[in-house]
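Pasting a structure here, questions to come.
Every protein chain of the complex appears in place save one, which is left out.
Take a look at chain A:
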Amino acid sequence: MLYFQLINSSFKRNMRSYGPYLMATIMLVAINYIFIAISANTSLKKLNTGSVTTAMLDLGFKFILLVTLAFLIYVNRFLWQQRSQEMGLYSMLGMTSHNLQLLTIIEKCYLMVISLVTGLIFGIIFEKLAFLGLGYLLNIGHLTQPWFVSSAILKTIIITVSLFVIIMIIDLIKLHRMTPNQLWQPQAASHKQHGVLYTLGGIIGFILLIWAYYITLTIKPRISAISHFMLAVMLLVVGTYLVFIIGSIILLHLLQRNKHFYYQPRHFIAVSGMLQRMEQNGASLATICLLCSSILVILFTSITLYVGIGSTVKSYSPDDVVMVGTQTLTKDQQSTISTVAHHHNAKVNDYVHYQMTVPQYGYWRNNHFINQGTIQKMDNKTSGSVILLTTKEYNKITNQHVHLSGNQALAYANNKGHYGKITVNNQTYHAKKLAHFDQYFNPDHSIYTPLFIVVNKLPQHTPLATVTTFNYQLKGTQKARIKFEQDLQSQLKMNNMAFTGKATITSLINGLYGGLVFIGILISIALAITTTIVIYFKQISEGYADHERFHTMQQVGLSEQETVKSIHSQVLMVFLMPVIGAIINLGFAIPAIRQIMIQLNFYNLPLMLTVGAIVAISLLALYLILYGLTTRTYQQIVDSPVKSIE
């Protein structure tokens, strides 16, 4: 079994590359399995938000699959460069192309079996844990999942095998095209001369980036925000690649032209080294940058959503139960409430009921509110809504004795709001901002949260709504509360717009966003793993490339200390560029995400900034640890005994 011996010895010698490669494929197999197994779960489908979660899982899974494929192809290319010399040697020693093909196939099978078996074992263990985590995030305790999901195992095997078949075919094609001589000789580095088009490409890259950032900064909280954001993301991807590949080289050339800067030992080594690196590695650095950006944005969005659930629930339902109708509760309805409450052993109290105008939708032009009418009249110009309330009702709700004279008004909104001199329905008010308003809520659950304005007299011909809210005490779990609320709603024969129960809405939103957070975290882990490996392989390949360079420099008089120093500063520069790019991207993404969040009723800016900072700092910390670990390997390679003159 010569083949196995050859492959075994090759594995042993190249453990530096095969080790991390296997680790990454194992983790990716595991994550793929987790996604498949969770979306195959039957108890999840029975939940009322289960279908949404499953749909999101499917979407997430497709994304992960793409990442896995891209990663396998990328790392395979790297392994190929390492193996090609070995293959060349075998071929020179008389192996036929048939033998080499067989060798490649066996090698790939070997890698596949190891990744598949270990990946599935890890996957099964982690899936169980992940499912517990999902149950916790969804706030539901009764999800069950068997240890083995045979359909998922089968699906994972099929997917993994087909992915490996793809890279196997790629390798075989490469092998077929190469002559032994080419296999044996590494490609010589060549210097490309760049023309005007090239410069133009760099400038276009910068323009695209600026355009993308401009979009994110100016996104309005409209329905179109998400599509604008998508456009910005696309511009950003293209822009990042262009800037990393071309822009960086142009910048370095400019630095090189500044002789006083360039001809200093540290800059000299760094700039020339970077120039060469960027020519070869611009694309992978851009990829790392984009991977980091996606990790940041996904984590940021999902965590903010999850942490913000409380405030969303509050804006949907300031009290335990909120009912909106055209008139006050009838006697019949009141007795229904008492009967149902009695039946569920619930104690109802804190009854509040008041009248206000139904939310008026429209848009603001300076401080003029252009009224379009009720929620049905909304169009793509719409950017806000307004609810008017009389002083009398306001005093009733808040137990105050506020007195307003003439066109004075009080206003409250959970977003930026409009205060001071404002005009609504051709009536100008002097609105003073209220510090808080406990009954503030968003009756339509619409994306345009209303501005509450307390005025002396409501304008005529505006439809009115009556709001009744109460709290209740109920001994029992969240489930019992949901049951009570649902029972109440069906007995009162009210639709979802008219009746909102806090427990019900909490579980609904938890289910929706908890699932999103969970998927976000899984995707981030997958991306983090791939990023790590991509960085690791970059370091190794650059270590080999730099070995000769530093060797020569030491011969002409670079001391060891200087070598270590310049290695560190150079590697750190290359390393930090993508992550700094990613943090800048996040910084610009936040305003846009905020606008989208406002649509989803999340608007807590300080919270968002905190989450953003924590996410960014954790990524940076993780990244630096990674840098420390990989730099060691890099240095070992570069510093491996300086061969003296041969």
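Worth pointing out:
Here is the rule we go by: a contact is a pair of C-beta atoms (placed from the backbone, for glycine too) under 8 Å apart; a residue touches a chain by one contact, two chains touch by 3 or more; residues count from 1.
What we mean here is this: contacts and distances are computed from a predicted model.
Missing chain, UniProt name from the options "ABC transporter ATP-binding component", "HPr-rel-A system PqqD family peptide chaperone", "Acyl-CoA dehydrogenase family protein" or "Heme exporter protein B": "ABC transporter ATP-binding component". Checked against the full complex, the one of A:S9, A:T96 or A:Q264 touching the unshown chain is A:Q264.
Only one of A:S150, A:S559 or A:S618 touches the chain withheld from this view, namely A:S559.
Only one residue in the set A:S272, A:S311 or A:Q486 touches the chain that does not appear here, and it is A:S272. Taking the complete complex into account, residues 188-191, 259-260, 263-265, 268, 272-273, 275-276, 549, 552-562, 642, 644-646 of chain A touch the chain not shown.
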